[in-house]
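A single protein chain has been omitted from the complex, and every remaining protein chain is retained in its original position.
Now for chain A:
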Amino acid sequence: MTHLVQAIALGLLIGGVYALMASGLTLIFGVMRIINIAQGAFLILVAMLTWWLWHETGIDPILASVVTTPLMFGFGWVAYRLLLSRIRGSSASMSVLLTFGFALVIEGVLNITAGNKFKSATPSYFEESFRVGAISLPKAQVFGFLAAMAVLAALYFVLTRTWTGRAIRAATQNPSGAALVGVGATGTAALAFAIGSATTGVGGSILSVLYPFFPASHYDWISRLLGIVVLGGMGSLPGALVGAGILGLAETLTATYGSLNWSTLVFYIVIMVVLLIRPQGLFGAKLREDTV
């Protein structure tokens, strides 16, 4: 019983972090119908940066996101303006290929600059835990979860309570309608891409503490995050939250009752089962086909 509660608690903590990481991806997809395969590489890039900051200055890795988040915001904005805006209007598959190429470039650059070795930021609280009754919650997980929740709340606030957020949501739902009322498509898209990238600022910082990583780790991460997005329904933020929770639980439960080796695979199986029953994902809307 304790095992189960422990696994569920851990699963939800990890799920919260996954939710943050996937939210940026689903936001970008929702607004631009772009699947940003480079999102995983962004995460690893931030993790590297965080690790380096921590290693050089001793600054707390999770706190380092105060630096990395605006950095990634700018990075995303520039990337959109320089690269993705050039293929606006061509098919969605081209954006997949472009961001895939971008991910490889980031991986390649990291390979050369940072080396092909596993790294992990280990702050002082790395091996400590909070004890709640019989279960123990590692401090790093708790801090990561809290940071993720704070950012998700901020993101939710921006999307629902500010003009910028309304513009982004308007562009998500009806691009041409949004353009008519003064919401420029390119500007909004760049903004959404920048915000989506900025979420990796916190996500990557948390990652650097919770998981060992090396340049090629981004494949594992992007496939997990994309899995979450497909499971929840492409472009749906609530879907990303639920999908992330399911991934977190699937991983910790498999690790507790089975073997860690199979945990990712269990998640993929969950996705396939869900897609078998609901091809559009849990919260996904069926594409409406129109004649005009």
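What to note about this one:
In the analysis below, a residue touches a chain if its C-beta (ideal position, glycine included) is under 8 Å from a C-beta of that chain, and two chains touch if they have at least 3 such contacts; residues count from 1.
Just so it is clear, contacts and distances are computed from a predicted model.
Within the choices "Serine/threonine protein kinase", "ABC transporter domain-containing protein", "2',3'-cyclic-nucleotide 2'-phosphodiesterase (5'-nucleotidase family)" or "3-methyl-2-oxobutanoate dehydrogenase subunit VorB", the name that UniProt assigns to the complex's undisplayed chain is "ABC transporter domain-containing protein".
Within the set A:Val66, A:Val132, A:Ala150 or A:Leu265, the residue that contacts the chain not displayed is A:Leu265. If you put the missing chain back, the residues of chain A touching it would be 29, 33, 35, 37, 83, 86-87, 90-94, 96-98, 100-109, 111-112, 219-220, 222-223, 226-227, 229-230, 234, 259, 261-262, 264-265, 268, 271-272, 275-276, 279-281, 286-289, 291-292.
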